[in-house]
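The complex appears here without one of its protein chains, the remainder shown in place.
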Amino acid sequence: MTEQIHELYQQTRRQSEIFCQPLCLEDYGLQAEPFTSPPKWHLAHTTWFFETFLLKPYLPDYQSPEPRYEVLFNSYYNGIGAQHPRHQRGLLSRPTVAEVMQYRQIVDTAIASLLLNPHPEQAEIVPRVRLGVEHERQHQELFFTDLKYSLATNPLAPAYLENTGRPATTAPPVTWHDFPGGLHETGYEGDGFCFDNELPRHRTYLAPFSFASRLVTNGEYQAFIDDGGYQRPELWLADGWTTVCERNWQAPHYWQEKDGERLEFSLYGLRPRLNEEPVCHVSGYEADAYARWAGARLPTEQEWEQVASGDPGPVAGLDDGYLHPSPARNEDGIQQLYGSCWQWTQSAYSPYPGFRPSADAIGEYNGKFMSNQWVLRGGSCVSTADHVRPSYRNFFYPLDRWQFSGIRLAQSMQAE
Amino acid sequence: MTEQIHELYQQTRRQSEIFCQPLCLEDYGLQAEPFTSPPKWHLAHTTWFFETFLLKPYLPDYQSPEPRYEVLFNSYYNGIGAQHPRHQRGLLSRPTVAEVMQYRQIVDTAIASLLLNPHPEQAEIVPRVRLGVEHERQHQELFFTDLKYSLATNPLAPAYLENTGRPATTAPPVTWHDFPGGLHETGYEGDGFCFDNELPRHRTYLAPFSFASRLVTNGEYQAFIDDGGYQRPELWLADGWTTVCERNWQAPHYWQEKDGERLEFSLYGLRPRLNEEPVCHVSGYEADAYARWAGARLPTEQEWEQVASGDPGPVAGLDDGYLHPSPARNEDGIQQLYGSCWQWTQSAYSPYPGFRPSADAIGEYNGKFMSNQWVLRGGSCVSTADHVRPSYRNFFYPLDRWQFSGIRLAQSMQAE
Amino acid sequence: MTEQIHELYQQTRRQSEIFCQPLCLEDYGLQAEPFTSPPKWHLAHTTWFFETFLLKPYLPDYQSPEPRYEVLFNSYYNGIGAQHPRHQRGLLSRPTVAEVMQYRQIVDTAIASLLLNPHPEQAEIVPRVRLGVEHERQHQELFFTDLKYSLATNPLAPAYLENTGRPATTAPPVTWHDFPGGLHETGYEGDGFCFDNELPRHRTYLAPFSFASRLVTNGEYQAFIDDGGYQRPELWLADGWTTVCERNWQAPHYWQEKDGERLEFSLYGLRPRLNEEPVCHVSGYEADAYARWAGARLPTEQEWEQVASGDPGPVAGLDDGYLHPSPARNEDGIQQLYGSCWQWTQSAYSPYPGFRPSADAIGEYNGKFMSNQWVLRGGSCVSTADHVRPSYRNFFYPLDRWQFSGIRLAQSMQAE
Partner (left out) sequence: MTEQIHELYQQTRRQSEIFCQPLCLEDYGLQAEPFTSPPKWHLAHTTWFFETFLLKPYLPDYQSPEPRYEVLFNSYYNGIGAQHPRHQRGLLSRPTVAEVMQYRQIVDTAIASLLLNPHPEQAEIVPRVRLGVEHERQHQELFFTDLKYSLATNPLAPAYLENTGRPATTAPPVTWHDFPGGLHETGYEGDGFCFDNELPRHRTYLAPFSFASRLVTNGEYQAFIDDGGYQRPELWLADGWTTVCERNWQAPHYWQEKDGERLEFSLYGLRPRLNEEPVCHVSGYEADAYARWAGARLPTEQEWEQVASGDPGPVAGLDDGYLHPSPARNEDGIQQLYGSCWQWTQSAYSPYPGFRPSADAIGEYNGKFMSNQWVLRGGSCVSTADHVRPSYRNFFYPLDRWQFSGIRLAQSMQAE
């Protein structure tokens, strides 16, 4: 059994390194804003996680190659101690990339030793390793979103990968799917892995609602802009409008115009913007304003989960190898729950009734962020397929735009 | 019938002016922070509300004494047009207090003319006047909270009123009251006045919970401080901890120590702090951290409403004439739902299922604030009794401390 | 002899109060920016100066009416102790205006007692009183500049005084007056009053230069604007250009356009802008950029002083009773050295060779400000005539615009 978890561990660890291969060495230190982290830091921090929560408590002989990494690569775990200031992660030219790779190697060897030998606390160790694997998967996604953000600040618009071409396509019209409401169970059910914030499974009462078959497209969002969407305060939440004015938002984050051509920056560099692709890299405020303009609203997270629980559909994502949201297909039914863009909900991120974070430092994983953020559901083109599920709760501040976040519409079924 | 609403109007308008009587003329312009407003501005803005939403649309002959007041005294109604910058309200030495009082007089006369003569749109006018009355009651409470905040910045610690003495007292121990949960109706029911954010009444499912009989006291909060409450990040939400560090919070807003004596600033000036009085002027973050430290949590707004719907209890407040929270009485049952401190809930301020703001500028009253704020329930010592009710939803940012905000504890009844 | 100084004292103190008479009570607390002070604060601080530096050290029986004024009305004298935060001066609704007037009365009575009775330290006291008189004259000028700034933030554009009409006029063309340079003495000479920063008188060597006969006018400055002056970085010092971009400067501080009409805010309210009047309320950066555009430069303070020492000309100012800069007259010779606008020089404010500040707290009067500021010379329409002289050194940051600061041009006589 520990062979299985070790194989999963190894596969995940290798994947992180494979994702870095297209980088040049100079890219590993990029940090354009405090909320992004450099590729090298992601590689080191995920390693630190295994070192801190597995090797130090459970492997008595383990010696860290550099005790000062404990502070350098601690993200936000106050229970572990001090942290290197977040906005200065990009200034850590040392350890070098080679040294970080060596650090990974040392930890990987030690984890193998921990897992492949008998250990009296194996029942604690295995779930922790699994948590570390899921943690690293989250950082794989952050690797892409952070890198995209940082590369975009370079006027040379460097591409992570060369564009490989896409078939021309059209997006089908939206159709609406009704759900009757009533008492439902929300939260993770089963015996696989889930995060603490998906529990406990609990009862909620939903009013009847209708759910859009696909995500909002670039073309539809352009119509919102053309209709003065960014100039009309009545469409916005008050804090959203303040943000629009302060940051002078006029379009989604990566949109630009150049010599009359509509472009967007992508992991394939700067390229023409397609009307049929889902609009992406919008804030929660923009998603909410668009929905109001469209005479609809964002779904609640419970509504989204009810829809997804019924028929998950294909859960592609990073596994497809295409690092940009694709248009909906000409098919019936609800599409793009996963694999395209995370979907803003109107739900504030808060604890489920009876929520309890775990007792040690890992308890800082989710619970302490339960204020001022909004829940996003689904998964994106840079999420791995086996990382997401109907009950997964992603969360960001409503003004964040650097994730692959898009818009799913919903409607209340009657004017209650 | 319009005589009744006119009487209510007159009573409310006089009340605002009576509250100003202890001020000296120099106090009318005080604005210590952008989020507070000067007394004179409150007097003018509430008048502007009646002028803008009643007189201009419904009284054709009405002439404003100063057309530029339309901008000067608009708070945040983008539908009406531009607004004088909020942080510069304290710089409006003109119009003078006398001119504002004259403005009030002109509007009062015109409202009397509007209400006491037949009008074809009377069915629209009366509820709008009622909304204006409730709006002015809200500003009466803000008058006190804002004035207290501004006076406290003066090292001379001026009192709004002289202290009139209070009987010594003791607070009873907390008792816990269980509620079974299940399906409940939340939201306003009845044919009296309510705000749009209290509607629609809708069904929610509650898990069983327990509710504390009284508010947390100064003495109990002092124990939290003595136990290192402000130095232990594990007790705090992440955003709360950031705020504690940035603002160097060490105690509730008006607490101070002087020569070893524990004091707090009040509307009666600086005075000794009593252990039995409810702790007040804490942020939502502090309320949440205290609750975690105490092994409890904040109630949800639905839980609070269920409790209050069962037995409202006495709803005193400003009508008692005592401008500071009083200790709980030695009685059984749940106390201090109203009349003492607003109570932070853990609920983010969000729309009820099917919520619809009204269609014109008054639609900006509540809905657009539904992000990043937390709901407070109840009423405080500076709320008027007939202003509050079980379904009333007050809302502030979780870092706000200048309202009379205190702490009510709740508990989930089983580890779900 | 002490009767003379007492008479001067009394005249100056009355003058401060006379200047306040056009105010309404609400104006006394206005503070639009930290660098401005409310009228009431000026009245109290000048009184504090006499209390602190005369009454407390020299009049043993003196009792302050409120010991806490020592902190409240201390501007920046670290030697005296703590200071009320500068940006919160406008929040001191108490003491009231009446209480401050009473404070003035108490101090005036005590000063009379100090001056009109024999005193062993009279030789120290008299010059200190004289310093206090000059200090209050400086605050009389600041009263006007601060009040103008604060009133201008009010969209109602209130006037300090009603406009009393001015004769139409034309400004004569500029003529240039040559000065041969050589060794000169700079600094105050004589046995009257001067500030420590005007000493010691010392030798300097000046190259030949030419000096403009009058100040730059609004019309001339408009030509600079029309020629793209605010859009051309090559005309600006680097820090100046940064400031232009950050603050989006497009014109002098009080200029505005309304319905195509060129206006400026003045102590007489908003009024048409006359081409012939000197341009005023420009920063040092703007003065410098204008001079560069005009193919000239700003004078050094030594050049200015040499010119003024030769023929001071009329030294009118506040005494004329006209609170706005007047056009030059159709006369020969150098005009407008005083009585119109302070004139930016290119000289950084720094100590004269051998400068020594006085030893006690009054030593903080001038010396500690000798960095990052520029010297202005002359006097303005709100300076009293007997306050200014050829050696007087005024100083402000080069980005300051709220003083009555204008532009005098000079030229080097040969390309050395």
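The chains carry the letters A, B and C, assigned in the order they are written, with residues numbered from 1 in each.
We adopt the following convention: a contact is a pair of C-beta atoms (placed from the backbone, for glycine too) under 8 Å apart; a residue touches a chain by one contact, two chains touch by 3 or more.
Only a predicted model underlies this, so the values are computations on that prediction, with no experimental measurement involved.
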item: Neighbouring displayed chains - absent chain, whole complex; value: A, C
item: From C:153, C:218, C:306 or C:346, residue that would touch the chain that is not displayed; value: C:346
item: Touch criterion as defined above, residue of C:21, C:63, C:248 or C:371 at the omitted chain; value: C:371
item: Residues from subunit C at the interface with the omitted partner, ascending; value: 76, 78-79, 183, 200, 202-207, 233-234, 236-241, 284-285, 288, 346-348, 350-351, 353-354, 356, 363-364, 368-372, 398, 412, 414-416
item: Footprint left on subunit A by the chain that the document does not show; value: 24-30, 32, 40, 66, 68, 71-72, 84, 88, 90-97, 150-151, 153-156, 158
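Basically, only the chains that are shown with their structure count from here on.
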item: Partner chains that subunit B and subunit C have in common; value: none
item: Separation of mean Cα positions, subunit C and subunit B [Å, integer]; value: 46
item: Whole-Å gap separating subunit A and subunit C, where each centre is the average of the chain's CA atoms; value: 59
item: Residues of subunit B touching at least two other chains; value: none
